[in-house]
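Of the protein chains in this complex, one is absent; all others appear in place.
Which chain is which? They are A and B, in the order written, and residues in each are numbered from 1.
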Amino acid sequence: MEDQRTSFEFDKESLALVEKIIARYPPGKQKSALLPLLHMAQAEAGGWLSRETMDYVASLLKLQPVEVYEVATFYTMFNLQPVGNCVIEVCRTGPCWLNGAEEIIAHLEHRLQIKAGETTPDGKFTLKTVECLAACGNAPVMQAGIKYYENLDVEKIDAFLDDCSSKDATTRQNPYK
Amino acid sequence: MPLFKVSIDNITVEVEPGTTILNAARKIGGKIVPPAMCYYSKLKGSGGKCRTCLVKVVRTSASDPRPMPKLVASCSTLVQDGMIVENTISKEVLEARKHVVEFLLINHPLDCPVCDQAGECDLQNLSYEHGVSGSRYEEERRTFERIDIGDLIQLHMNRCILCYRCIYVADQLTDKRVHGILFRGDKAEIGTYIDQVIDNDFSGNVIDVCPVGALTDKTFRFKSRVWFTKPYDAHRECSKCKGKAVLWMSGKEILRVTARKDAYGEVEDFICNTCRFEKKDLDDWTLEGPRNIKHESVISQNLYELIKEPPREPPFKKK
Partner (left out) sequence: MGIRILTAQMHIEGIQQLDVYRRHGGYEAFRKVLNAMSPPAVLEEVKLSTLRGRGGAGFPTGMKWSFLAKNTGKPAYLICNADESEPGTFKDRYLMEKNPHLLLEGMMISAFALEAATAYIYIRGELFYVHQILERAIGEAYAAGLLGKNILGSGFSLDIHCHPGGGAYICGEETALIESLEGKRGNPRIKPPFPAVSGLWDCPTVVNNVETLAAVPWIIQNGGKAYAAIGVWKSTGTKLMSACGHIRKPGVYEVEMGLPVEEFIYSDEYCGGIRNGNQLKAVVAGGSSVPILPAALILKTAKGEARLITYESLSEGGFESGTMLGSGGFIVMDHTTCIVKNLWNFTRFYHHESCGQCSPCREGTGWMEKVLHRIETGHGKMEDIDLLSDVAKNIEGNTICPLGDAAAWPVRSTIRHFRQEFEDHVNQKRCPFSK
């Protein structure tokens, strides 16, 4: 996790993608590409948005940096602090709560030995609670990367954590690739 | 184009189409004018947020006699011909406004005794006029760290009511905005994300548009209470702005320079930072005479000119 403050730039392939995304909006309206680009940048810059990463995105879209900070701090999917390689987001809203989300969160906290909102000392896992993921029919639910895990129980959580046990396991993925 | 006739609290006024209810009320003037904490006529896009200017439209227009279903923000609702509006004569409006004031105050630090804005604070005036004594809010108040944004301006986020005016100033008066609204909900704050200096010729105007003591002049900090100072209209030759200002004096010392404000607390002409922060010597200015502060504030209490208004009712009505 250390040394993630170094400056970040997209590679050639991603820059081509950036061009493609900007072209979805009329000329001069490139600010619309901000959310897509922040998603891409977060996935490729270590799972979070440092100020340097946001400044880079601002320069790509010809925006003032504060316009990017305003947006990145508004939307909850953007991590403004370093996170673990595997980010687990457990839904805690209404229907998931009715179906045992509290037990799921407690089990994850116990297994990872951290509280929701924290990262394990080895930098492997970050546990977050989130609001409704629109999967209430399969509650309780969690998300890791772009994948949904539904109808959760203790066994499924354990199996998921086992899958993540390898050294290079990560939930980070550029969703456009 | 023919003018629109609109009635506000049973007073009829004729205004241009495209006028808001609030501005129609200002044309009438006096006590029927709704208070406005976020709207600022000189800042495009402002308004609609604080909800203190809510009024009741009992008739939408001559051709549509229906009332509007909800109270509307008078600052951002346009008049229609034949519209009938109720403000101070509507119990519903006064009740709603009282509670908007309550919402604005629950997380406000109420640190008026140590706030430089005291005496010229729109929130103070608003609560005096529309609020209730005592608070039903027992929870812990939200707090933020106090930040210096440069040497000249201090941000007390605790006092901010998120009117967004300072953002519009930066967008519309300066060439580069470095501060903005960060985070969301009741965690939203004015800030630069990672401490940065707001450095721009017109940045000082954020102080004048701030309705509360969230953005204050650091060079004036704790120098005096405003009601102990004597405001004078003054002007100077300035290449950046019109140079029309108010000097807040103590004896022959200029404690503070601000823009001139109208009856609704709005700046008449924005001033530059040179005039505001650097010209603190009387030789820099041509004095015009005492500034007549008509604002319902304690500044009026030490005025050297009598206010010709009948004494006001005691502010705290018995419950």
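Definition applied: contacts are C-beta pairs under 8 Å (C-beta built on N, C-alpha and C of every residue); 3 or more make two chains touch, one makes a residue touch a chain.
Model, not experiment: these values are computed from the prediction.
Touching the missing chain, out of A:A33, A:I105 or A:L127, is residue A:A33.
When the full complex is taken into account, the listed residue touching the unshown chain is A:L98, out of A:A16, A:L98 or A:A169. Considering the full assembly, B:C50 is the residue among B:I8, B:A24 or B:C50 that touches the omitted chain. Although one chain is not displayed, chain A still touches it through residues 24, 26, 29, 31-36, 38-39, 61, 67, 70-71, 74-78, 92-95, 97-99, 130-139, 143, 146-148, 175. Touch with the hidden chain on the side of chain B covers residues 47-52, 54, 70-71, 73, 76, 78, 96, 99-100, 102-104, 106-107, 136-137, 139, 161-162, 181, 183-188.
Here, only the chains that are shown with their structure count from here on.
Note: centroid distance chain A to chain B, computed from Cα atoms, is 40 Å. Put simply, chain A touches chain B in their complex at residues 51, 64-67, 69-70, 73-74. Partner chain A is touched in their complex by these residues of chain B: 176-184, 192-194.
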